[in-house]
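Moving on, here comes chain A:
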Amino acid sequence: MIERLVLPASTFAGDIDFLFWFIHMMVGGWFLLVQGMFWYLLFRYRYQEGVKSQYVTGKEKHLKRWVNIPHALIILCDVAVIFFAVQVWYNVKQVLPEADATIRVVSQQWAWSFVHPGEDGELGTDDDIKTVDELHVQEGSTYHFQLESRDVLHSFSVPVFRLKQDAVPGRVITGWFEPTKAGVYDIQCAEMCGIGHGIMGARIHVETAEQHAAWVASNKGS
Partner candidate 1 sequence: MHGKPIANTRSVMGIPTAKLAVYWVIGSEIVIFGGLIASYLMHRLAHPEWAFDAAHTDWRIGAVNTFVLLTSSLFAVQAHHYAHKGDGATAAKWLYLTTGGGGLFLMFKAYEWSVEIGHGYTITAAPFWSFYYTAAGIHASHIIAGMIIMMFIAQTAKKNEELHRVENIGLYWHFVDLVWIFLFPLLYIAK
Partner candidate 2 sequence: MSEPASVHHDHGAHDDHGHDQSFVSKYLLSTDHKIIGLQYLLTGMFMALFGGFFPYVFRMQLAFPGLSVPFYGVVSPTEYNALITNHGSVMIFWVAMPVLIAAFGNYLIPLMIGADDMVFPRLNRLSYQIFALSAVIIIISFIVPQGGFGGAWTAYPPLSANADYNLTPWGSTLWLIAVAVEFVAFLIGGINFITTAMNSRAPGMRWFDVPMIVWMICIASILFMASVGPLIAGAVMLGFDQNLGTHFFDPKAGGDPILWQHLFWFFGHPEVYVVLLPATGIVAEVITTFSRKKLFGYKTILYTAIGTGILSFFVWAHHQFIAGIDPRMANVFTVTTVLISIPIAEMMFLFIGTLYGGSIRFKPPMLFALSFIALFMIGGVTGIPLGASGSDIYLHDSYYVIAHFHYTFFPIAIIGSFTALYYWFPKMFGRMMNETLGYVHFWVTAVTVNGIFIPLFVLGAAGQHRRIYNYNHFAELSTPDLQALRIVATVSLVIMLLGQFVFLFNFFYSMFFGERATKNPWKSCTLEWTTESPPPHGNWPVDELPTVYRGPYEYAVEGRDEDYWPQNVPN
């Protein structure tokens, strides 16, 4: 359902979209069923002249069934939801696949700065490329990002990647993503960070291998 609103552009975007769809199908089915029962009872047992209500305590076995069986089924659905949720979470947040490159993402009130490895593919060398509010990555490569904050909490969110991670001052938080579709997308700050929170956006440029090489070459020595 999300994929119809926002393009999926990372390897795990599809997993998260599936999880979202799966949970909605599951709870949606229950929702319709229970609402249906609710409206039926409202209609069936509306006030009618001369019809008295019944004395029901809730201990009758044949009536309790109507609560207990759905309730047991809900627990089964819970287990299924937990299973898929943990699986997705594990792949996105708990494990770090081997990286092709590492980038640094530094947030501050109210801008993003990015440090890309230059031609040598290593961070912390002289040919690192530093940019502000503009991140360049290569399609099909796995990236580690090292997320930092200079002042308050921020959150590095790339909706097309389905990626979000808070930046905490004093810590370096490492995560990963692998872009799959070339294009230019939004980066938003997703954690309240002061009066400029509403303008704290940046753009991520996902480029093909040739484009990316050309960009790296053109920024030599910057």
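Regarding candidate selection, all candidates are chains of the complex that A comes from, given by their letters.
Operating definition for what follows: a contact is a pair of C-beta atoms (placed from the backbone, for glycine too) under 8 Å apart; a residue touches a chain by one contact, two chains touch by 3 or more; residues count from 1.
This one's a predicted model, so the numbers in the text were calculated from it and none came from an experiment.
K.L.:
Can you tell which one of 1 or 2 makes contact with chain A in this complex?
P.N.:
Among 1 or 2, contact with chain A goes to 2.
K.L.:
So in the complex, the part of chain A that touches candidate 2 is made up of which residues?
P.N.:
1-2, 5-6, 15-16, 19-20, 23-24, 26-28, 30-31, 34-35, 37-38, 41-42, 45-48, 51-59, 63-64, 66-67, 70-71, 74-75, 78, 81-82, 84-90, 92-94, 109, 151-153, 155, 157, 159-160, 162-171, 173, 185-186, 188-199, 201, 203
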